[in-house]
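Removed from the display is one protein chain of the complex; every other protein chain stays in position.
Showing chain A:
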Amino acid sequence: MLKKTNTFKIAFFLAALMVIYLLFQVFFKPDYLNIAEAKPELYLSADTLISHFRAGDQKFLKIESIVEIEGSIKEINTINNRFTILLKGKEHDSSSVICDMQANQNKYLSTLKPKDTIRLKGVFKGFLKDAVFLNCVISDRKINE
């Protein structure tokens, strides 16, 4: 009888721990997405992406979709203390792709320069004058792969 009560107490304790863990996961989960492990829904060039939006094709890309974008670096900056890479569209096109990089990508900041061709992966948020991507990481996939 005593053994049965102990087993029940342990099970109850483990269940309570599990509930606390789940609640903690739901309420205190940081706003972070492991984008490096995520599979892109689409592979695009910066040119193609910008051309579609400039042509008024606002529904070309679904909001919140994970996209891998390849393009030439127009600018790298740290405005607002955030590592941001801007990819350029076609020649004479003022629109660009703005990629707000994840904090763990800061280590690459010194290795990149304008005009480099790069492949980035991020979450598409929408289009203003530029296409906006958040949570961006440098993609492992080699160029021309």
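One rule holds in what follows: a contact is a pair of C-beta atoms (placed from the backbone, for glycine too) under 8 Å apart; a residue touches a chain by one contact, two chains touch by 3 or more; residues count from 1.
The working rule: contacts and distances are computed from a predicted model.
S.K.: Looking at what's absent rather than what's present, what does UniProt name the missing chain, "Pyruvate:ferredoxin oxidoreductase, beta subunit (EC)", "Lipid/polyisoprenoid-binding YceI-like domain-containing protein", "Methyltransferase domain-containing protein" or "Cell division transport system permease protein"?
M.R.: For the chain not displayed, UniProt's protein name is "Lipid/polyisoprenoid-binding YceI-like domain-containing protein".
S.K.: Given the contact definition stated above, which residue among A:A38, A:I66, A:L112 or A:V132 touches the chain not shown here?
M.R.: A:V132
S.K.: Since one chain has been left out of the picture, which residues of chain A touch it in the full complex?
M.R.: That gives, for chain A, the contact residues 26-32, 54, 63-64, 77, 79-80, 82, 84, 86, 92, 94-96, 98, 100, 125-126, 128-130, 132, 134.
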